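Just one protein chain is left out here, and the rest sit where they should.
Here is chain A:
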Amino acid sequence: MTAVVVGETRETATARALRFSASGLRPALAGQHIDIRLTAEDGYTAQRSYSLSSAAGADPIEVTVERFEDGEVSPYLVDGVAVGDAVEVRGPIGGWLVWRPSDDRRPVQLIAGGSGVAPLMSMLRTREAARSTVPFRLLYGVTDPDRVYYRDELDRIAADGVQVDLRYSRRVPEGSPLHAGRLTRDDLAALVVPPAEDPSVFVCGPTGFVEAVSDALLALGHPEERIRTERFGPTS
């Protein structure tokens, strides 16, 4: 399926949101991904999977791409492709790390590591578009304040009553009382909807982040069947 770039937003120095016309694609669920395939002029192709960051059923659809320095596809999507260009798209795909407004009334805890916030943003946008009143909370771990995606929108969502907590692993904002460091079990105990409220927990981020967070959630008493994860990137 051909998809034309119809809009873009520079999220950080290394990340860009790209919006594609979705005509011809099935309406997406919040949390699904698409495959993007690029073809060089000599016919060489490369494809990667990207989570959608747009709301369920949105048109245009949006992906937010982080540039990996030794990447093959992401540098082109972050710095190369322009509005009006076309790429090949397949999807949307996936049905596990998915939230539907009609699912149930269970509170939702989102836990993002870095660019893993993208599919969780899709859930936040879906909640808003559906005017859902299901309680949501977002814990968003990033290396430093310059790496935060969707900053203005998150501020607005927070003002609308979603608890949004940012934590920084390497550098905190100037004047912040927070300390830089990886999320600990104590952080999760303090910043995650407690097991007593029986939340659905969605965790998306780099492999090491998701491993550490999901192990800590289990230790805090969150049942395994309430924890849905998506990991990316290699282990060493």
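Going forward, a residue touches a chain if its C-beta (ideal position, glycine included) is under 8 Å from a C-beta of that chain, and two chains touch if they have at least 3 such contacts; residues count from 1.
Operating definition for what follows: contacts and distances are computed from a predicted model.
The listed choices are "Sulfite oxidase-like oxidoreductase", "Porin domain-containing protein", "Branched-chain amino acid transport system permease protein" or "Carbohydrate ABC transporter membrane protein 1 (CUT1 family)"; the UniProt protein name belonging to the chain that is not shown reads "Sulfite oxidase-like oxidoreductase".
Within the complete assembly, A:97 is the residue of A:97, A:118 or A:193 that touches the hidden chain.
Residue in contact with the omitted chain (choice from A:14, A:132 or A:214): A:214. Hidden from this view is one chain, which touches chain A at 2, 35, 37-41, 43-49, 70-72, 76, 80-81, 85-88, 90, 93-97, 207, 211, 214-215, 217-218, 224-225, 227-236.
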